[in-house]
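Rather than the whole complex, this shows some of its chains in their spots.
So that you can tell them apart, the chains are marked A and B in the order they are listed, and the count of residues begins at 1 in each.
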Amino acid sequence: MKTPAATSPSGVTLEELARLVGGEIRGVCEERLFGIAGIREARKGQITFLVNPKYGKDLETTRASAVIVGSQFPQTDKPLLITSNPFLAYARIAQFFAPQPSHPLGISSMTHCGEECRIGENVSIYPFVYLGNRVEVGDGVVLYPGVYLGDSVRIGKGSVVYPNVSILSGTIIGQRVVIHSGTVIGSDGFGFVQDGLTQVKIPQTGIVQIDDDCEIGANNTIDRATFGKTWIKAGVKTDNLVHVAHNVVVGENSLLIAQVGISGSVTIGQGVILAGQVGVADHIIIGDGVKVGGKSGVIQSIPPGEVVSGNPTMPHRTYLRVSSLNKRLPEMVQKIRALEERIRLLETEHNQERKEGHGTKSS
Amino acid sequence: MKTPAATSPSGVTLEELARLVGGEIRGVCEERLFGIAGIREARKGQITFLVNPKYGKDLETTRASAVIVGSQFPQTDKPLLITSNPFLAYARIAQFFAPQPSHPLGISSMTHCGEECRIGENVSIYPFVYLGNRVEVGDGVVLYPGVYLGDSVRIGKGSVVYPNVSILSGTIIGQRVVIHSGTVIGSDGFGFVQDGLTQVKIPQTGIVQIDDDCEIGANNTIDRATFGKTWIKAGVKTDNLVHVAHNVVVGENSLLIAQVGISGSVTIGQGVILAGQVGVADHIIIGDGVKVGGKSGVIQSIPPGEVVSGNPTMPHRTYLRVSSLNKRLPEMVQKIRALEERIRLLETEHNQERKEGHGTKSS
């Protein structure tokens, strides 16, 4: 149902969008729709969405021609597209309206193409792209300027590699993968053995494999394996400046938020979320569905389904309590000091009375 | 008053430098000055500066021909340039002496230039630069090798973009902006909606706008907005490896130190300083003039003018107290245990005495 209608000058009807996302309509939208925007920014001829109740009052003043809402919504005369998951409907409609790239461009004459490369149909390979030997590029792939593909790199159909990305030899990239600018895939893992005062490098002879439908953020670093592969499984999304060390496995559909760092040989399950600036020590196993709060330090393995935070990590609820108590440490110290004083007093008096009592009794 | 004198073979007089920074002179400097250097590194014919009192003893041994000082300075025979802000005078004089680039170079024949671009006068566009369609480049702009400018990017007069920077479509850069190597501006914001097990991408259709006189460090990532713009206002300076997510606004003249990470839709005021490795959670508002200590985690909004630290943040003075107490936790636990023991003893004795006393009384 992804049709060129979105970019056609005639737009689409609200009914067409309702069919796209499986929603129903309330009211009548007589205008054709040409795009989507935020509730405050939308103009006539655009659809908008109401997900966060705090924007409810904007429903009356928005200039949008129609509004995507969930099952709960304020009283309004605006034409509505009602769905069970308005945020998801918004994403799908935004994808529908997103400008289609004007590709394919073919292969620029300022591309360097090595020997025995296999290039698919309808590709767009920009100037200043370097392809090593035996590189395979699938149909419809887009390689922006400054992309480096080392020897024997394979990139599946429909993938997009943004400018100045370096993908080193042997890396295997699946279909519909997006890799944002400046990212490095297949750099050597950090492996050295101490020999007296100096460090002897352990050759990093494995590869990186990134499966279908992954999206890798900007300026990431994903190291090749020492042996075997560093493996980013299907549907994983990473934010910017994420570090993934050698031999790490990241399970399907997991999310690594900005500046996360994952040490060597860590195994991460499916559907995991590591929030921003989390660090994971080497050889840790993180179970399916685990959520780790921002800035946490993971130094022991986490069973599936747990929600943890802190450095080192603890159950998130404990963390909330601990971190609110933490700032009360000065108060606790004072309380302990006061208790010591009061007890000292009680003990003194008690001893004195005992002495007196004993004196009375025993004398 | 920025004249070519600095690079002329005849140098400048101390009087000329005093006029440049609005200072006054004590003693006589007969040599002409050709540059500036640290107090221990400076040679004859250079000026140096004394800002940190701990270098006071170097004043006698420096080979510099003159010294910039503040209102307080040690006894010396050296020719002095006295100003109310010697550190600022140092910066201005260092700028004066800094080598002027030998540009403009024009446009390299190994540049790719798209359609309908508008290129100003006196630009330097190096080899392997890629300009998309409808790019606008202002007068005197320098684009180093490997720079990528996507479609419709605009860069204002006098800006400098260092090697291998990727600036994606639609980005608007002001005048006299400096962008260091490897930085990515306009990558997609990290926006996904969960649909069952998989993540559906929210198209990121906004832009990044960077206003006049900003300086962006190396290997930064500044994401485009979902709608509207991610906005770095005039005079902001970022250090290296800084991450700025979609729809963030950073106010005028704020400083983001190395490895800071800012989540989506955060609003930062003017004159804010976020120290190294700080993380800020999404939708936070940080008021004007706020200072956040290194490695802090900001998970709630901060009113203007506050100085905070910690994860989560607290007033900086509290943080200092808390973090010094933190290492005394083992001691606190012991104290509590000792108190419990002493109280147990008091209670036991007390109960026994009461029993005895009661026994006496009631029997």
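Everything below uses one rule, namely that a contact is a pair of C-beta atoms (placed from the backbone, for glycine too) under 8 Å apart; a residue touches a chain by one contact, two chains touch by 3 or more.
No experiment lies behind these values; they were computed from the predicted model shown.
Since all chains share one sequence and 2 are shown, how many copies form the whole assembly?
In total, this homomeric complex is made of 3 copies.
Definition applied: only the chains that are shown with their structure count from here on.
Under the definition above, what is the set of chain B residues touching chain A in their complex?
110, 112, 128, 130, 146, 148, 164, 166, 168, 182-184, 187-188, 190-195, 197-203, 205, 219-221, 223, 226-228, 241, 243, 245, 259, 261, 263, 277, 279, 281, 297, 299, 310-312, 314, 318-319, 321-322, 325-326, 328, 332, 335-336, 339, 342-343, 346, 349-350, 353
Quick one: in the complex, what on chain A touches chain B?
Residue positions touching the partner: 37-38, 41, 85, 87-88, 90-92, 94-95, 97-99, 108, 110, 126-128, 144-146, 162-164, 178, 180-182, 213, 215, 217-219, 235, 237, 239-241, 252-253, 255, 257-259, 270-271, 276-277, 294-295, 323, 326-327, 329-330, 332-333, 336, 339-340, 343, 346-347, 350, 354, 357.
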